[in-house]
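The other protein chains are all here in position, but one chain of the complex has been omitted.
Entry: chain A
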Amino acid sequence: MHKYYLTHLQELESEAIYVIREVVAQFDRPAILFSGGKDSIVVTHLAKKAFWPAKIPMPLIHIDTGHNFPETMEFRDKLVENLGVQLIVGSVQESINKGRAVEESGINASRNELQIVTLLDTIESNKIDAAIGGARRDEEKARAKERFFSHRDEFGQWDPKNQRPELWNIFNGRKRMGEHFRVFPISNWTEMDIWNYILQENIAIPSLYFAHQRNAVYRDNTWLPASEFLQLREGETIENKLMRFRTLGDITITGGIESDADTLEKIVAEVSATRSTERGNRSDDKRSDTSMEDRKKQGYF
């Protein structure tokens, strides 16, 4: 083998660091969108590497739906403290109280769509001009056409048919007042890459990703965690299961899988053998063939 070559994880890491540094160089008020999920944790880890020995020169933004896993919140606060960065919290509950957003009702109600309002308000009120996210192109078909530097108009909307061409590694972050960019440094990573990287770098992740005993109800082919927000339907019962989560979002819509993978090595083995997509357990993506595209156009992550 040639001496001067990088492994695919080294090359993806180098590409992501390059993109994150471009954001800090091209924008005045960038921020990292932090959900507490593995992808945003990896992005934050990459940002730490990109600016070492300096601290990450931008705040983290967390959109708090009020329907969180307690483990995610603990993890977030500890990470922010360790990194010594600023945390900006946008609260969906506050958006509802102010009348900016209206709570969904019904059995499948979730605060997933309401996050759009809170996210855009938080970006605007903090004058954020570039929001770095952990979305990956392999996650979902609408995301397969997303750019690294994704332009958003003054309403925070995405126009998929009129995206700027993106060539080589030259990123055009020019914009008018009031517009902003979403930037996706790990666009080219797959779920497998993320897990292998977490294993390689030994990155801390919330305990929810590892197998644990939990009360849950089986609905739409997934195990929904029991919580104060979960309304049981007729015929449903709560069971105690050994399970884990492949993605983390709002506790009301994030389903888990039965699993005994309690170490990173076991998770990597499980993910490489699995035959269904990670977002298959997310009821927010199941609303229609183009539900992700529709939400992204409005300003979703």
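Keep in mind that, in the parts below, a contact is a pair of C-beta atoms (placed from the backbone, for glycine too) under 8 Å apart; a residue touches a chain by one contact, two chains touch by 3 or more; residues count from 1.
Heads up, the rule we're going with is that contacts and distances are computed from a predicted model.
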Chain left out of the displayed complex - its UniProt protein name, from "sulfate adenylyltransferase", "Alpha-E domain-containing protein", "Amidohydrolase" or "Sugar ABC transporter permease": "sulfate adenylyltransferase"
Of A:V43, A:L79, A:V92 or A:A142, the one touching the omitted chain in the full complex: A:A142
Selected from A:A50, A:I198 or A:L248 as touching the chain missing from the view: A:A50
Absent-chain interface as seen on chain A, which is shown: 1-2, 4-15, 17-18, 21-22, 24-25, 48-55, 137-138, 141-142, 144-145, 160-161, 163-170, 172, 174-176, 187-188, 190, 192-193, 274-277, 280, 289-290, 293
